[in-house]
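For this depiction, one protein chain was excluded, whereas all remaining protein chains were kept in their positions.
Moving on to chain A:
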Amino acid sequence: MNQKIIFNGIILILFLSFNSLNAQDEEKKSNQDFELEIEAEYRYFYDDAAFNNQKQHFPSIAFTPEYSLNWNKGYEALNFTGFFRLDVDDERTHWDIRELYYQKAKNNWELNIGLKKVYWGVTESNHLVDIINQTDAVESFDGEDKLGQPMVQFTYTTNKIGSFDFFYLPYHRKRTFSGEKGRLRFPLVIDKDDLTYESAAEEWRQDVAFRWKHYFGAFDVGLTHFYGNGREPLFTFDQLGNINAFYPVINQTGLDLQITHNAFLWKLESIYRSAKAQDFFAMVAGLEFTFSNIDGNGLDIGLLGEYLYDERDELALNALQNDVFFGSRIAFNDTQDTSILIGGISDLESSSKIFSIEASRRFGSSWTAEVEARVFSNIDFNELILSNFREDSFLRFSISKYF
């Protein structure tokens, strides 16, 4: 991301914060907090690489500093989260300002200015509705890591008809792809700077988004609309086999719905995205059921099932076009917060399957350890995207220390 905007943005946010901090002398009592996470990670891809120069062993280290300052009884705050990772893959070596924003809340409204993360959605296997932040695609395979998005967010909450979020998004951030040494890439290394924009304003296109979120009884419902540079690049192939990749201007309407009834959570996310080059519908629908406190000692076993549909078919970037997901979440509710998530996605039209297991546990009061495995099994050669990853099953171990 452009150094200049970061710099200007930081100046603006600090200016807003301190200006307002000074104006509130009588309520000056402020709280601040600093925290640092250092994570050592090792990823091992046990199959021989599909493409030249790809490595098998990926030791890595990441730093996540966090700083927060709040005053005016917590109704005003400045929050910062940074991120830096050093990795074997040059593209995975990256830094980011995950968040740096000034926040002010008063009665039934809230204003946020700066780089921020916003999450929308209810399902587990795919996050269709979530569109505000660009995915940090080199960071993790599940797409849950995000880049900080510059924004002005205004939230208005009503008593009877839910909350309304208005977003002004002045700058688009491109997705980073694995470098030459990295796994989970295409035969051709994609440099993020080679991707162009449909919009003449490029990354400076001024984008907007809106969300309405409400709950009544067992229902939690969200309706969203986004208009701007898409977060997913669009790949088109000409007759000579050349790839043309660019960020289209999209209109995306999203719906997320969850019904919480006893131990059942019924979930639905669906989107309709339209652009000049492509219109499509996609959805995830499923349920989660939890057997809680099975042994009288806190053991919870949750069962998850979701169906995934994407009208783009094989062009769907995440390859989840007509698939089912089954999973289980096991939480021991012990003092170490031990938990395990097991899952599998199976393509209903081919042999392709992806299995995953993620487990985590705390040690002492300031250490955590995680184990993750992703297995690409019987990936169909005809899968346009996924076939490139057929040799990219991996194991990941990480240990974090919190200061």
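Basically, a residue touches a chain if its C-beta (ideal position, glycine included) is under 8 Å from a C-beta of that chain, and two chains touch if they have at least 3 such contacts; residues count from 1.
The rule is simple: contacts and distances are computed from a predicted model.
Taken from the listed names "Cell shape-determining protein MreC", "Outer membrane lipoprotein-sorting protein", "Peptide/nickel transport system ATP-binding protein" or "Energy-coupling factor transporter transmembrane protein EcfT", the protein name that UniProt assigns to the chain not shown is "Outer membrane lipoprotein-sorting protein".
The chain not shown here is touched by just one of A:Ala105, A:Leu255 or A:Ala275, and that residue is A:Ala105.
Contact with the chain not shown here comes from a single listed residue; of A:Ile13, A:Leu265 or A:Ile354, that residue is A:Leu265.
Taking the complete complex into account, A:Thr155 is the one of A:Ser30, A:Gln56, A:Thr93 or A:Thr155 that touches the chain left out.
Within the set A:Gln56, A:Thr93, A:Ser163 or A:Ser346, the residue that contacts the chain not displayed is A:Ser163.
For chain A, the residues in touch with the chain missing from this view are 35, 37, 68, 73-74, 77, 79, 99, 103, 105, 107-108, 110, 117-119, 121-122, 144, 146, 155, 157, 159, 163, 213, 215, 220, 258, 260, 262-265, 290, 292-293, 296-298, 300, 333-337, 362, 365-366, 368, 400, 402-403.
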